[in-house]
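Omission of a single protein chain aside, the complex is shown with its protein chains in their original locations.
Here is subunit A:
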Amino acid sequence: MKYVDEFRDGDKARQLAACIKAEARPERAYRLMEFCGGHTHAIFRYGLPDLLPENVQLIHGPGCPVCVLPIARLDKAIALARHPEVILCTYGDLLRVPASNRQTLLKTKAEGADIRMLYSPLEALKLAEDNPTREVVFLAIGFETTTPPTALLVEHARQRGLSNLSIFCNHVLTPPAMHAILASPESEAGMLQLHGFIGPAHVSTVIGSQAYAEFPARYGTPVVIAGFEPLDVLQALLMLVRQLNQGRSEVENQFTRAVTEQGNLKARALMDQVFELRSTFEWRGLGFLPDSALQLRPEYAAFDAERRFELPELPAQEHKACECPAILRGAKRPQDCRLFGTACTPANPLGSCMVSSEGACAAYYTYGRHLRAAGAQ
């Protein structure tokens, strides 16, 4: 088992697709949201929409870390990077995201700021040790998947007594965003018609399947946790169709090879040791959500870039016609935005959903444009 091809088997895919087609009742719609950008990416990369019956519809969720980062936070990161003593380091995905006035970290780098791309947050430790006269700031973003590595970075920095390393924390939490979608104006007005969630893969390895118990209980919305491979997604869709057909609403786990009920206890303990809840945090598309993001605990305040640096409160400027917010709530599809594919393309993104390969607009543009050309949905 190499975990590369086993979950991409075309024959098994056709069998699963045939089951979904046979079991999905023609008289009803199955509107199912894949929360994670990782799923969105897999869905388009492997051409899954082609395999599904018309009444099984996928709605793309907000689980793309760079997509939900509000412009105001990115503006702050850019301001931070412009401090001459700062080396700002972060993940590659974030570098091309447009902030106010279409400024990006890449442009800021070209203008002279010292911005480095990391593959692992722990590389920041070496950067800080190698550059004792500089201030190394890790621009930390992502859901529960990338939070434990950031926590580890901070803990290592504390143990090594590094005084020139800090993090600009933008870590957010998955369950509050799922709540926000179910409680969104579109959802309450009956416009969203969301019948079930494909639950996150990597996030769930950390937080466990127990974290979603409230969605079936409170909203009657089933959740099936799925891996990021295309067969995982198809199997999860079949499981959701079956739950809905049988009138069940439960948390089910398709991704049993990696997700347990409790998740990764060690990672959760580390997160808990280093981070605490923010009372509120802005999400692109979802607005300010209470208890939806993390900040460093007071014991780790020395590593908090927000306390170490004066960060300007700039009025953020979103592009007026950009539909990223509605797309992130699942209320609109990428192709519903009038900028999509015309003014806004991956080469020239106006909104964050067009940047990351996990963003719904970029995934649809890059892999699925032929669908629209062929007149399909």
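FYI, contacts are C-beta pairs under 8 Å (C-beta built on N, C-alpha and C of every residue); 3 or more make two chains touch, one makes a residue touch a chain; residues count from 1.
We take it that contacts and distances are computed from a predicted model.
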{"item": "Hidden subunit of the complex - UniProt protein name among \"Dihydroorotase\", \"Hydrogenase maturation protein, carbamoyl dehydratase HypE\", \"NADH-quinone oxidoreductase subunit K\" or \"Acetyl-CoA carboxylase biotin carboxyl carrier protein subunit\"", "value": "\"Hydrogenase maturation protein, carbamoyl dehydratase HypE\""}
{"item": "Residue among A:73, A:96 or A:333 that touches the chain left out of view", "value": "A:96"}
{"item": "Per the touch definition above, residue among A:49, A:70, A:216 or A:285 touching the missing chain", "value": "A:49"}
{"item": "Interface with the unshown chain - residue positions in subunit A", "value": "2, 4-5, 8-10, 13-14, 17, 36-38, 41, 44-51, 65-66, 91-96, 117-120, 123, 126, 141-143, 145-146, 202-203, 230, 346-347, 356-358, 365-370, 373"}
